[in-house]
Each structure stands twice: as C-alpha cells, then as structure tokens.
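What follows is a short report on a single structure.
All protein chains of the complex are present and in place, except for one that has been dropped.
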C-alpha cells in the first residue's frame, strides 16, 4: 500500500478485518479478467462509455500551437468521472454481499454518483456532507435525497470535505459488517488510492487509444486538475510508460502566497503528514493540525492529495502547477464561447494550464485536457462568480414567491 | 412536404427562395452518403453517440412484466436529444455558407443546444424565448449568454414558445441572406418536419440495432413523449416498418377535461389548423385562434404537433396517450429511486405510460422508453413540484445574500 | 376582374392611388368606423381590413399588438364579416380582407368566400398562403369575383414573379423589402430596379407599402407603382393622436 514514501493504511484496529476483506476482494477482481469486462460493460450500458475525445478545433486555432483534445468525462452519467469509481466499487460491494454504502462528498458530485450507484444496485445509502457544503450545494442534496439516499450534514470542524470524511469513517467503524465506505478519490487508506485509480484508469486507457486513432500518435502533454487526484490518476495511467509529459493542476485559489489555496504539491505550504488513514503531503501547520483550504472549485478544496501523485511528484514523472480562481473563470469563459462546452470549475483548472502552454508547442503536437466533469451543475457558483445581475434578480424573485 | 393531410409550407413569399435553398441543400445532403457519415462522426466525437440503451433491471422487476430498456438521450452533450437536430442543421448551415443562426426556445434546451452549436461552428446566434420562459428558465439563459448567444425575451402574446417561434420567423424574413432559422422540432414549414425527423432518426437507428443486440429481438412497444414530436419521430423511425407498437405520450396537464393540457392527438380539444407555417392538429378555438396550453414540462407546452405524427395518428400507426402532471412527478420519483436516473419532466411522460402498461406484457417482451433528456436541468421546476422545504430555504437564503 | 377594373379606372384619374390598412376591432369597431369614414372622406381608394389572428407571423410589433388587443377585447370572425358588410354597403370604394390562412381554413374556405362575397368584399390578402398551398382556394375566390391578391417580394425571381402573377387578381402587392410590416425602407436604385421588375412581370396594378410617412414618400412612387399602401402608420397615429388625426394625415399625402 505504499508508493515511495506515501500511502499506507493508518486505520483503527476495528477496521483491520474490513480492509483485509476489501483488499482481498480487490485483488481477486484485478486478477479476474471477467471483472474488468463486467465493469466496462456496465459503464458502456449505464454511463455512455467510452466517452469521446473531442477535438477542440476552435481553441486549437485560437492558441495557434498544439492541437487540443478534450477527454469528455462530463458526458458520463451524473456528469463527471466520479461515476467510474462508484460503479466499480458498486460491483465490489455486490461481490462482498454488503447491503449499505456510505460516502463523503464535498461539491456533491461524488455523493450524487454514490446515491445513483446505490439506487441502481439497490443498496441503502448515507452521504456525509459538511454543513457548509450542504448549504452551498442544495441542488445536489435534493437529487441525492430523491434517489433515496440519506444526506447527513456534518457539523464538526470546518464543516467541509475533510470533516465529512472523518464522519464517514466514524459511521464505518460502527457499521462495518453490512456497510462499505465508497471512498471518492484516490486518497485514504490502502487499497483505496490504488483501487480508485484502477477504476479511473478506464479514462486513460480510452484516451490513449483515441488519441492515436484521431491524431495518429501520442500527445505531447496531458493536463488534469488535482483535488484528491482521481481524475488525474485516471487519465495519467494511460500514458505513464510513454514519452508524454503529465501535468497536474492544483487549486491556486487567491494565489500561492495568499494562504487561500489548496496547492499541496506545487506550493510551499504543504508538508508530509498522516491523516484520514494515509500518508501524503498535507496542508498543515507546524504542529500537524490541518489548515483550512480554499478554491472556487469545491472538488479541489481538500487538505490532502493522492499518495500516488505525491510519489509521481517526487519522481518528477508528473509536473504540478496551479491555477487561480480568476484564471479559472477566464478559461471557463473562453471554452464556453469557442467550443460550446462547459467544464466544471474543477476541470477548468486543467484548461488554464493547457491554455498557458498550448501556443509554445508545434502544430503537429497534440495535448489532452481531461474534462473531469460538466459545469452546468455549478450554476449557483458560476453565476455567482460571474456576478450575473439577472441571475441575482431571478433568485430574489423566486425567493419572494416562496416567502408568500 | 405533405404527410397525408398534414404539413405543407404556409410561408410568406419573402421566404420562398430561402426555403427553396434549404430544401435543395437538404435534398443534396440526404443523397450524399458522406453527409450522414460526417454527421454521425461529429455526434460521436462531440456528443457521445451512440447513446446507450440502458437495461432498467429494477424497474422491470418492479413491474414484473416486460423488460424495460431506456434510450439515453440524456447523455448527449447539452443533456437532451435536441443536440442531434442542431448539430445536423449546423452542418447544413455551413454548407449554405450562412454565418448566423436564430432559434426559438421554450424550456431552453433547444436554445442551449443551438447556442452550443453556434459556438462550435463559429456562427453568430440569437435565441428568441418568451418572456415568461426567460423568467422560468434563467439558468438556461445564463448558459446561452455565456456561450455567446443573444437571448431576446419575447413580450408578445402568451410570451411562451409559440410567440418565440413567431418572433424568430420575423427575424428570419428580415435577415434571410446570412441567417438560418434552426427550427427546434419536427414542426414548422416543410422541409423542417422531415429534416428534423431525419436528424433525429439517429436515435431510432441506434435503438433498433441495440435492442436486437441486447434483447435478441425487436421490442413490443416503444414509448416517447410528444411535444413538437422530434424525439418521438427520432426513435419511432427505427421501428416504423416493423411489428412494433409505437406510443406517443402527450402532456395531460391537469387532465384532458380540465382545459389545462397540451394534448393535440389524444384529447378532444384540438382540431385541424394552419399556423406557424404548417398544417396540423392545433389547440385552437372555433375561430381558429390558438389557445393557451399547460404542462408541468415546458418542452411539451405547445399548441401544434409534428404533421408527420398527425398523419401517423390518422393511420393508427402510432397510438397516442397522455400523462398528467401528477403522474409525471410520480414516475420521475420512482425512476430516480429504482434506477438512479433522472429523466427530464418531458421524458417522464413516456415513463408514465410505459409504467402503466409494462406489467401487462410478458417477461420475454421488451419495451423501449425514449429518455429525451435529463432532469437535473429542471431543478427549479422539479424541486418546486416536489414542494421541497429545504430547497425553498436555500433559495431564500441565497436571495438574502444577494439583497445585501 | 372587378377589383382590377375599379382600381384601373380610379388610376386614370390620379397619379397614384392610396390604400390604407386597419385591424378590425382595434381599438374597437366603433373607432374603426370613424377611421374609415375619414379615410374615405379624404380620398382613400381602397381599404384593407385585417381580421385578427393570434399568430400573425408576418406582422411587426405594432400590428401584432393590435391583433392581440383586438382578440383580447373579444373580436370574432363573425363580427369582422358583419363589419365588412356594413362598410362595403356604406362606401363606394373597394374593401378587402387581410388575414392569415387559419382564419379562412377554420371557417371553411368555401363558406368564408361566400360570406365575404355576401359582404361585398372584392379582394383577399393572405400573407401565409402561397399559391403552392392555396392554388385551389385562389381559383375558388376568382370564381366568386373575389380577387386573390398575391404578394411579391424582393427575393422573388423573375420566374417566380411570373408564376405569382398567374394566380393573382385585383392587384399585386409588392413587399418593398425583407422583414415584417411597420419598418421604413430605403429608396434607391436597387428599390426602383425591383419595382421595374415587378412592372414587367404583371399587367395588374402595383401596390407598394414601405412605411410611408408623408407626401414626399408617396410622390416618389408616382410613375413606378399604381398604389401606395399606408400600413402601421395609421395605427400608430390613432394610438398617439386619436382617430381624428387620420383624416388630415391622409389628406396631406397627395
């Protein structure tokens, strides 16, 4: 469960057997070719995989350098790459004979995906979500509840993602016999980082095949945003052994010097630590207490990062950069206008860095941007970020109706 | 341009040449096999086609009759079958050398799709939308504007879909040289009903192949909701020449006897008429003045219906039924809970009728429900319809922030 | 032939004829009566009475609103027919109905023609009924000596103009430009060239409407067309200054 110095499973003894069972089931699944077949068949039938690799002709022309391709994880069912992970874990849960799943969620997309998977598989489902996020992301809460999930607002700590994770672990240690914790990203105790990455590798496998079919050869660079790191791990795995530069883009928030960001691997504010069951680079103070983080994209607003990415950073196999909130809004704006595509705020971080570099590359080079999800779910955040007056009027008028 | 008694092109003389050019370009496209290839390649690369035919195991078990399959048009880029039509017309516009597109929109999905297509093709774009709909569908307006479209609120008449259509025609007769009117459904003057149906036939072609692959034979019945009728025409065309019962489901609103519905082909309130450039069954009074219509689903809330469907109704090739607003909410609720799938309110009409009939069919029979779009864009309408108190609190809290 | 002859006879006495337009029931039939009286008294040669329709796709905002307000006030097709009968019986100039095809279709084509005939109406303008869709109806109209008045547009080719002329009777309505009613067009060589094409295409009188505002606008048509059409200008005038402003305005045009 270690990747270089990182990873491990720093878990309470009560979870020991549960993790052992999970590890065994995961090992069996990896060795059983029919599992991956079942998984890809499920994703094809339920979630429109393979997702396309869209050639962005207008953006390519605009920057006048590399040919830009966009891997369309937004076209998954529920609108993001999160579907890959939850459906894979759903199959494992079925094999383990468990009947209940729990999950943490920040932006709400992993919660949505898990609630969806639970409905599909017939599992009971509880989603832990920081109280602050519940308030910010009410539409997602509404849908989760409609799909039969119980959404529990977590009122501890900073009342955001990391606290939801802690609370989910507390549920798990209490209900481990019938319950599986569907961890949402390539973090947490082993085998989660590796297992989630494995399910997400479907992105990179497809993308590697598609870019060769469409462009004739491998890309020069691949860009992905990095919160927990699962979409990045997903797409990177298609190119790890090739001469392809991999670029992870973290949340720069108000800037790396502002203290208001979530840059673990490209800033100077993170240091090695162990929390939430694994060892990685954390944003923490000198005593080891976790810091509050900031990003316009809730899905990147997290203290830790995949231990596999920490290792790839050490090995210089992945280059890490950051994008500020305002750069993200600008890149989103450009992508909507030129391609008619609305990347999620998270995904827009990857677009920022690709846009910074595209014109430096020759025309015969290709780059891939992993579009981890769609942005139309972020209407409340994006309309707010654009400070749209009609939107505000609309909300006020709605509220007036409800006040009556 | 006639289908039995229905259709035609009742257009002002100023549009005569424009329609002639459009007809010619359309005829050329139909005869040119490379056009359909280009179209399907574009849809595959940009919009995830073919969309899956999802087997709904839980719903099938729940009703204990036919095996239920869902054609997933919700997984298209922009979230609905509307993408098929606009991208097809976009290719025609490119061939005609025009630089500007206009469109009407009711629920906003066709406007979203057209704005998206215009961004992708680099066309200028104006969307006409009834003032009432602009107010109801602010999120869609926000996205259209962000994709570079100008959204014009139409303040005439009932300030909904039919008025937006009239206004779009007024724009067109003024700007016909450089402008194409991207009609949103299988209505309007010839060749629109046939042309839109042709682009949408991609749904039925895929579904017919998929059901045989997955179920082993053709389905017993195919269900589709009917507003203008493009998604229904799209899926039905895959089965018109087969022994498959086709069922179109109209908006029953508050009930067929309430006067508050949009049932043109299965109610008693519609009569033959000519408006908006074509002859079909219209909801109109004895003088020929159009009536106001009602549906919880904005996309079905329309006075006319595809002339091709009027003809198929005459020929009894398609059976027409209706679903009331409250039946629609119940079917949506069940589908979310059992399958983790959120059909649009429009699409949910098809689910209602399929659910009414599924248990009467044998287990070895299959039925297909065309899920024309996804419902998460309808959050404002659906949360409202479910009368969700947390949603109302959320909106009120947001409004309070904006009032500051 | 009745309408064509009437107009040609009048044309021999004047450089140019005037046709005016109004929407029936807007703002009321009573005001319609007062407006028509002033129009006739001030030398209008032909009056186009629009039966309102809920979806007037070829009309601009002014006439559109007049249609909607009239319907909202309860105007029926039957009342329009009766009003037309009253006017045709009162004044010795041609009265036409203008409306959209659904009004005719829903009333019944033959029944509508009989009613119009009985009312003394001599021509019909239906902007959304091209001959491809309405050829049979146009023949039925001609058989009853009701002139089907067809519209020619700047986008019509010479061939198309000839075709339209083959169906038309009474006069040809030359749409001065693209677009809906109520917008001002530009004079200029392109416009005059278009009118010359229309002239070559038909021996019927030519009517032209393009947002005429004053005597100069009318004068510019002399020698190029037979009849100037005053469209939405009258409606705006009544809205802004009342029905009594119509007479002086008409009188000032020629």
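Labels A, B and C are assigned to the chains in the order they are written; within every chain, residues are numbered from 1.
Basically, a residue touches a chain if its C-beta (ideal position, glycine included) is under 8 Å from a C-beta of that chain, and two chains touch if they have at least 3 such contacts.
What you see is a predicted model, and the numbers here were worked out from it, not measured in a lab.
Trainee: If you put the missing chain back into the full complex, which of the shown chains would it touch?
Mentor: Taken over the complete structure, the missing chain's partners among displayed chains are A.
Trainee: Give the residue, chosen from A:76, A:210, A:231 or A:284, that touches the chain omitted from the document.
Mentor: A:284
Trainee: From the list A:45, A:94 or A:175, pick the residue that touches the absent chain.
Mentor: A:175
Trainee: Which residue, A:49, A:162 or A:264, contacts the hidden chain when the whole complex is considered?
Mentor: Reading the full complex, the residue touching the unseen chain is A:162.
Trainee: Which of these, A:12, A:122 or A:389, touches the one chain of the complex that we don't see?
Mentor: Answering carefully, the residue with contact to the hidden chain is A:12.
Trainee: Could you please point out the subunit A residues that touch the chain left off the display?
Mentor: 8-18, 156-157, 162, 165-166, 169-170, 173-176, 271-277, 279, 282, 284, 286-290
Here is the rule we use: only the chains that are shown with their structure count from here on.
Trainee: Most central chain by CA mean?
Mentor: Centre-most chain by C-alpha means: B.
Trainee: Where the CA atoms of subunit A average out and where those of subunit C average out, how many Å apart are those spots?
Mentor: Computed from C-alpha means, the inter-chain centre distance equals 66 Å.
Trainee: Nearest whole angstrom, what separates the Cα centre of subunit B from the Cα centre of subunit C?
Mentor: About 38 Å, centre to centre.
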